[in-house]
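A quick write-up on the structure given underneath.
A single protein chain has been omitted; all remaining protein chains appear in their positions.
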Amino acid sequence: MLLAEQALNGLQYGMMLFLMAAGLTLVFGVMGLINLAHGSLYMTGAFACAAVAAATGSFWLGLVASLAAAAAAGALVEVAVIRRLYARDHLDQVLATFALILIFSEGARWLFGSFPLYLKLPPSLSGAVVLPGGLHYPLFRLVIIGFGAAVAVGLWWLITRTRLGIRIRAGEADREMIGALGVDIARLYTIVFALGAALAGFAGALVGSIQSVQVGMGEPVLILAFVVVVIGGIGSIKGAFVGALLVGMTDTLGKALLPGLLSQVVEASSAKTVGASLASVLIYVLMAVVLIMRPQGLFGARG
Amino acid sequence: MKLKRLLICGVAAVALAGAAQAEGVKVGMITTLSGGGAGLGVDTRDGFLLALKNAGDAAKQVELVIEDDQQKPDVAVQIADKMIQSEQVDVLTGIVWSNLAMAVVPAAVAQGKFYLSTNAAPSQLAGAGCNPKYFSVSYQNDNLHEAAGAYATDAGIGKMFIMAPNYPAGQDSLSGFKRYYKGEVANEVYTQVGQTDYAAEIAQIRNSDADAVFFFLPGGMGIAFMKQYAESGVGKPVIGPAFSFSQDILPAVGDAALGVRNTAQWSHDLDNPANKAFVESFQAEYGRLPSLYAAQAYDTANLLLSAVAKADVADADAFRAALTEADFPSVRGKFSFGPNQHPIQDYYVREVVKEGDVLTNKIIGPAMTDHGDAYAEQCKM
Partner (left out) sequence: MGELLNRDAIINLVIFALLVAVALGAHLAGDGFTVTLATKAAIFGLAGVGLNLALGYGGLISFGHAAFFGIGGYVTGILASHASSGMPVVTLPFTIMGSNEMLGIWPVAMLAGGVAALAIGALSLRTSGVYFIMVTLAFAQMLYYFAISWSRYGGEDGLSFYVRNTFPGLNTFAPIQYFAICAVLLALALVFTAVVTQSRFGLALQAARQNSQRAVAVGIRPYAIRLTAFVLSGMIVGLAGSLYADLNRFVSPAMLSWHMSGEIMVFVILGGVGRLCGPVAGAAIYILLEHVLGGISDYWQALLGLLLLGIVLFAPGGLIGIVTRRGRHA
């Protein structure tokens, strides 16, 4: 029973990471851009949701606002800054987006203050439900799993079945060619960037409502999303999905099981802290193993 | 304009007739005014400034320099070096975080400066590492956890699930709790520092046979845990130290915090004249309820003023003696220093309630009276 609940937790955590990693991997894949400020877009979504929910009293409007605000911020940043970076090397991209983090974080602090914001679930989404087998589980975590799955299906549909998707795939394959085919690349890039930003902002709003909405909340998640992308393979939505679930499961089950396992081997008091320390580096070990086996990631294109 | 360096009052070399024979004192405040933890530093600064303002003319003896440590230990060390080497301050104060205090305090007192702690009070500085020039005006770090353990014992809770982040303050927290908890610890869990998802731990709580949960998760970690715990429907009672239910954090936790018992040495509804005056003037000045950090800084400033009125800071022994007397109206009511210059004071159990629309704490009873700390014996001064 405990294991089943922990597995659900891992699944939910993985879905949240997927929302973050999907945008990152799309932007990598299509534009070849490394975006450190992805975590700032996540934060933007959370702050927008909290602010709008507080002003209107509606969590749903807040969610819509998180999508809109993050997409708008993404589009704005793309047009003003990111666009100039596509032709540059990764170093410039890292630096410029690192600068964007500083600007976003201090800007949010200036607008909203240093104290964490309040964001609460509506009654219809809060509380626990009883699952088959008698397991009590928070409803909202199931909702996050549902949203994650829906986004995964939606992205799959978008990329394989729509015109925009064809262009995105073409852009991944050969950047010059789609320009020659008369596709407005500038617009395509803005749309892709805004789409990734919206997903990050959406994740921020979902997570913000069960965690805390505060400046700097995006940075730890960003690094986990990097790990996911490295494991899954750059540019692969499928890879992001599998990688996110792997990381989510490894982290959750590691934290839940390692201290207990270890206490059977060594004496109890140090087992707790050592086990917790080991659990915290487990996902990086996972990443190292994947890199040794497949340097291009599980679903990455060769080279 | 330099926002970050507020020079409050220039020291005139004129001794005020009858007020004091002492010269002025230069105080350097190092606290967190930018970045994620800025809220705590802002309250520390505001509480300290308010005490100086309320003191009127007496505050003319105090020249205050404030700098932002960005919650980074290396920055705090450099500011301390600057305040000591270039600005020649007599007293340092204001650090919120234990790790920053450990970086700054030992070197500062070794160079002959006084340090008055407005918050952080790690065990290393209370026991063998105590120092005649170091005073904690807040508590010793273990105290609130000890009070929670004592409360859990008094409340007759048989089995507890206890949880803290895997870092020194977290480990101290759980050992502090266990020091005064006489029941059985059902499970002891260390979480990651900065962790924001507690689903795995909540599942363990649900599946344990504990009757209640004790947790120490400062800042955003506590907010996240409380919200997720409320959603989980587990429903076992929760006890914690005041940090996760302080006035600065409660609005972000929301109704999930309602009914939680937490321990502190101060509360805004503590019934004494000094506290009434403090809470009223704080609200009038800043338009919000004061937090624990503001109260501690307010007391620190008043302690400093009481010593300045009695002794010249240049005469370190006399100044130290004046500080040791703790002759100031504390917002905590009773307040005195133990042999290691950490407080001996009462601790209370508070419950989170709603007053109108505002979440706040209400005292429901004492947890410990005239309590010192576990390290005083190891202190040889």
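Some notes on this structure:
As written, the chain order gives the labels A and B, with residue 1 at the start of each chain.
Everything below uses one rule, namely that contacts are C-beta pairs under 8 Å (C-beta built on N, C-alpha and C of every residue); 3 or more make two chains touch, one makes a residue touch a chain.
Remember, predicted model here, so these are calculated numbers, not experimental data.
For the chain missing from the display, the contacting residue among B:A55, B:A126, B:A169 or B:A252 is B:A169, taking the whole complex into account. For the chain missing from the display, the contacting residue among A:V230, A:L245 or A:L262 is A:V230, taking the whole complex into account. Hidden from this view is one chain, which touches subunit A at 28, 32, 34, 81, 84-85, 88-92, 94-96, 98-103, 105-107, 109-110, 219, 223, 226-227, 229-230, 234, 273, 276-277, 280-281, 284, 287-288, 291-292, 295-297. On the side of subunit B, the interface with the absent chain consists of residues 2-5, 33-34, 68, 72-74, 77-78, 81-82, 85-86, 98-99, 102-103, 106-107, 110, 122, 166-169, 171, 190, 192-193, using the contact rule stated above.
Operating definition for what follows: only the chains that are shown with their structure count from here on.
Here the spacing of subunit A and subunit B, counted between their Cα centres, is 36 Å. Interface residues of subunit A, counted against subunit B in their complex, comprise 1-2, 5-6, 9, 12-13, 106, 109, 113-118, 120-121, 126-128, 136-141, 207, 209-217, 220, 252, 255-256, 259, 272-273, 275-277, 279-280. Within the complex, the subunit B residues that touch subunit A are 34-39, 42, 166, 171, 188-192, 194, 196-197, 199-201, 203-204, 206-207, 220, 223-224, 227-228, 230-234, 248-249, 251-256.
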